[in-house]
Structures are given as structure tokens and as C-alpha cells.
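Every protein chain except one is present and positioned as in the full complex.
Order of writing sets the labels: A, B and C. Residues in every chain begin at 1.
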């Protein structure tokens, strides 16, 4: 599974993307976030305000109860500020 | 007094402007229109639908009860269609 | 700034000049009106070969200056521009350009629409369309009167 991070999430985690093998126990965005937070302080800081973070699965916005599976492209980022 | 006509009023009257000496009896736009109509068929046709015609005195829109005096610049025209 | 002219104008150059040197500007909203090739005339859609714009020299400039001042009074604009052409134009030709620059995009959009609505109802221009049925003076559209009415109240400064 490919995970992408943007803006200040990228900065806090220290990576713009990573390829991970999804543990069998993880099957939602929420579960993925819990698992990522367990990996270190950078993740914990990046996901501290979970309510403001947006997620996309395969380049479509999703809610955090959305399913995830190996092979998906997942992205996490702050609210967008384009235009 | 200078009188200007625009668009189809100009065409019906056959003049884009004229200088007239205002009779003493005429002192409103309405009175001026009545007097103009008495001058010939072209005027009568141009002012036939008096309700749709707009008037300006000294380049400001006015109602037909507005005063007119020698020295004023009066304009008559159909509803505007710019933009 | 307002201009009433027979010559064409260059939108890119006009918009660049409008915001040049003022980096407080966050956005520029603009509208360019073009001559259409077809128009409904007495219920029949007719092809337009040329359109001739007549105006009231003197009063036109006076009204445009007043309309622009009113827009600047209602919205916090950094710059504004109205260019309106007269004379004989062909389908596709540019008739009018309105542009408003502001720190905030909503002010720029609203002022731009306000100016267009006023131009349609208050600027002393008249359009004569040449068609295969002869020359036809364009009629006022009900929708233009309605569009203007929405500006009867000044905008809420908080919005």
C-alpha cells in the first residue's frame, strides 16, 4: 500500500510517501491511522488533531470509516487551501 | 434648447439633434413632448408609446414631470441596451 | 477607470495594467461581452451580420463614472475598469470589458456583476442588429431589469 502525506503532515512525518505492508488487522482508514500513530512520535504529532485531517483513497475523498486494502493509494492531508 | 434623439427615435424623427426656442407655455418634459408631437407625423410616431421612452435633462435621467427651460440639453431615447 | 471608444481593446494588457504595482490585490474578476451571431427577434432566431452600437457622448462617460464610483463605494476595490465600445462590430467582436480587483474574491465578483447589471439598464447605449430581415433595434430584456433589482440594498459589510 502506498501512503502519501502533504503539507504540514508531510513535514511532521518527514516523508512525502511510503510503501507499507498493511497488517491483516487493519481494514479501515481509522485503523490505519491508529497503526501509523503506533509507529512513532512524528506520526503521533501529524495525526494529533485527527478531526481536521482529510483522507483520500485512490484519489477520492473518503470518511475515516472507509475500507482500505493492500494495493490502495491512501493520502492524508490538512484541509485544502488552493484557488 | 438643444434636443437629442437616439436609436429608433432618431430614425423616426429624422434628426439626431435640433436647436429649438422653447415656447413660454412649455415648462415640463411632458409639455415639451406634447409640443413636439404637434410639429409633425415623425414626432407623433416617435412619441407614440410615450410610456417606454426615457428622457434626460442635462445628461441626467428624469421623470416626465421634470422642469425644462431654455438652455437645457434634453435627450429622448428608447430603453438602453448596452453592456 | 472608464473608457468609451470605437477601437478594440486587449483584455490581457488591460487586466495586467489594472493590477500592476499593487501586490495587495488577491484577485481580479472580469467580464467580456461579445457580439453574438444569433438573436431571437420577435420570436424568430435570426442571424446577425453586424451590430452597431450608438451612444450618447457626454452622458455615457458621466454615467459610467458614476456607476464605477458607486461600485467602489459599495465594495473595497483596489482598482476597477469599464471599457465600452461603440460603432459597427461583427459577431465575435468584443463589446465591453468590466474588471474589478480586490483583496477579496467575493468583492471582486460582486462588483463586477453589479457593474454589468447597471450597464445593461442605465448606460445610454443602443444596439442595432443587422439581420437578413433588416436592421432591428435590440429590445430591453426583462431579465436585465430583474438582475439590477438584486442590488437595491447595499451589501452587508460583514459578508
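The criterion applied here is as follows: a residue touches a chain if its C-beta (ideal position, glycine included) is under 8 Å from a C-beta of that chain, and two chains touch if they have at least 3 such contacts.
Source: prediction; values computed, not measured.
K.L.:
Since one chain is left out of the picture, which of the remaining chains does it touch in the full complex?
P.N.:
A, C
K.L.:
For the full complex, which residue in C:4, C:64 or C:108 touches the chain that was left out?
P.N.:
C:108
K.L.:
Touching the absent chain: which residues on chain A qualify?
P.N.:
4, 6-8, 10, 56, 59, 61, 75, 77-83
K.L.:
Just checking the interface: what residues of chain C touch the absent partner chain?
P.N.:
10-13, 15-16, 19, 23-38, 91-92, 103, 105-106, 108-109, 112-113, 116, 143, 147
Here is the rule we go by: only the chains that are shown with their structure count from here on.
K.L.:
Could you state the distance in Å from the CA-based centre of chain A to that of chain B?
P.N.:
About 73 Å, centre to centre.
K.L.:
Take the average of all CA coordinates in chain A, do the same for chain C, and state the distance between these two points in whole angstrom.
P.N.:
So the centre of chain A lies 48 Å away from the centre of chain C.
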